[in-house]
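Omission of a single protein chain aside, the complex is shown with its protein chains in their original locations.
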Amino acid sequence: MFAKCLENVRNTEPVIHNITNYVTVNDVANVILACGGSPIMSDEAEDIEDITSVCGGLHINIGTLHKTGIEGMFRAGRRANALGHPVLLDPVGAGASALRTDTALSLMNELRLCAVRGNISEIRTLAKGSGTTRGVDADAADAVTEDSLDKAVEFVRRFSRQAGCIIAVTGSIDLISDGARCYVIRNGRPEMRKVTGTGCQLSGIMTAYLTANPDHPLEAAAAAACVMGLAGEIAWDRMQDGDGNAAYRNRIIDAVYNMTGEELEKGAKYELR
Amino acid sequence: MFAKCLENVRNTEPVIHNITNYVTVNDVANVILACGGSPIMSDEAEDIEDITSVCGGLHINIGTLHKTGIEGMFRAGRRANALGHPVLLDPVGAGASALRTDTALSLMNELRLCAVRGNISEIRTLAKGSGTTRGVDADAADAVTEDSLDKAVEFVRRFSRQAGCIIAVTGSIDLISDGARCYVIRNGRPEMRKVTGTGCQLSGIMTAYLTANPDHPLEAAAAAACVMGLAGEIAWDRMQDGDGNAAYRNRIIDAVYNMTGEELEKGAKYELR
Partner (left out) sequence: MFAKCLENVRNTEPVIHNITNYVTVNDVANVILACGGSPIMSDEAEDIEDITSVCGGLHINIGTLHKTGIEGMFRAGRRANALGHPVLLDPVGAGASALRTDTALSLMNELRLCAVRGNISEIRTLAKGSGTTRGVDADAADAVTEDSLDKAVEFVRRFSRQAGCIIAVTGSIDLISDGARCYVIRNGRPEMRKVTGTGCQLSGIMTAYLTANPDHPLEAAAAAACVMGLAGEIAWDRMQDGDGNAAYRNRIIDAVYNMTGEELEKGAKYELR
């Protein structure tokens, strides 16, 4: 199934509209190309509807959020919704500032999202802020470890049902749920945290996978997370004496570029709960 | 001649003012350094005239156009015109949105441009929009291939005369005309499309070449296109097992950095029509 997801991206070359931060935008563009998609960037409110209309999917990332850019996110999102394009939100820094938390929550409330991808702190912030009266288990706030896994899976599943979209929590263990099933993924390397923007890159890849696999969004999202994690493993194996995080960054994108469906099926480490 | 153009860049180290998109701006800066120029970036309207005044050439790229940035493009362009600096326009996405098409056409109408460099779709959009009553051959809209070459050359030549500046259409075959002559260039590799911003990079290099070779702008523009394409070929030959588009990106810039005039003369594949 994951191989099929990968091949669908390579065969359809989905065009992805990215409204993203200026820190990691170049890597996001190159990794979308590496996985088989085609990236376009535009964040000007008066440009954004035209651009989204020529794309197949929309990726919104609030990593360097500007107040003047928020309107464009909504306009692009509404247009993408009208066109039936998948929309993915990466709520970078939700919880670290009020503006980011509020903007992410508004985007979740006013747009029909296909998926939200973030780290556990960001997702926990959104779950708390969404006004559920059931509360959110504080334990789920902790890093997802083998010990806290059961509770974390339950948290992600519940928040996915509540939010009405796929929730992807990524970290040393990735949890990706559509409210019913939950993929638990153990690909990746801890050193990936030393490369800026591997999360943003995964959001870009995931949007391409969601766009190219409209009938199987959960599998597409899980496949994308396995691609990124496995690329981190393959890239690490190619590291040479003297290489550091800059070489690693390049090698990760290269591993995405060269990944085959067979390699993905063989290397993906996941269970379905 | 091309060797001389290259050496003029290396010897004069032209300072290039870039108003460009935030996606590929770092690669544009590094490739301008690689070819022998010196890049400066500024897009704030109140900063831009001072900056352009300390430069030798101006490169305007609308890849992530903001409405608030348009005034600065005009102010920089008018100042560069007053100072006699060459101005190059890269109309990224013209045809994909009304804002981009309109802005590119206004820049062409109100500034005295030295060159416009884009892909065939962007250039076709500008040619249509410029209000010619002779019309533009729809066949020229197609990708430039050996079969459509004669018509495409005629289209580029005619649009160059009409626009009053060099028109550079780049793709698998590059066509660069000053209205009289037209260079047909066959350097490059198809894999260059898998690296984001190779077109933006070429625009940066071309501006440096135009600035350092004021007496031979057509040759300078053609030399720049050969440099970029040849760098893509040299870089491809240096690819190793496991390398992908991130490694390729670095190797292309490295090939520009190491290119000699002799290498350029030997590797340039062009004819003059």
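Going in written order, the chains are labelled A and B, and every chain counts its residues from 1.
Just so we're on the same page, a residue touches a chain if its C-beta (ideal position, glycine included) is under 8 Å from a C-beta of that chain, and two chains touch if they have at least 3 such contacts.
Remember, it's a predicted structure, so these values are computed and weren't measured experimentally.
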*Considering the whole complex, which of B:Leu210, B:Ala255 or B:Ala268 touches the chain not shown?*
B:Ala255
*Could I get the residues of subunit A that touch the absent chain, sorted low to high?*
21-24, 26-27, 63-68, 93, 96-100, 194-197, 242-247, 249-250
_Residue numbers in subunit B that touch the chain omitted from display_ = 22, 25-26, 29-30, 33-34, 39-44, 46-47, 50-51, 54, 68, 234, 238, 249-258
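In this text, only the chains that are shown with their structure count from here on.
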_subunit A and subunit B: spacing of chain centres that average the CA atoms, whole Å_ = 34
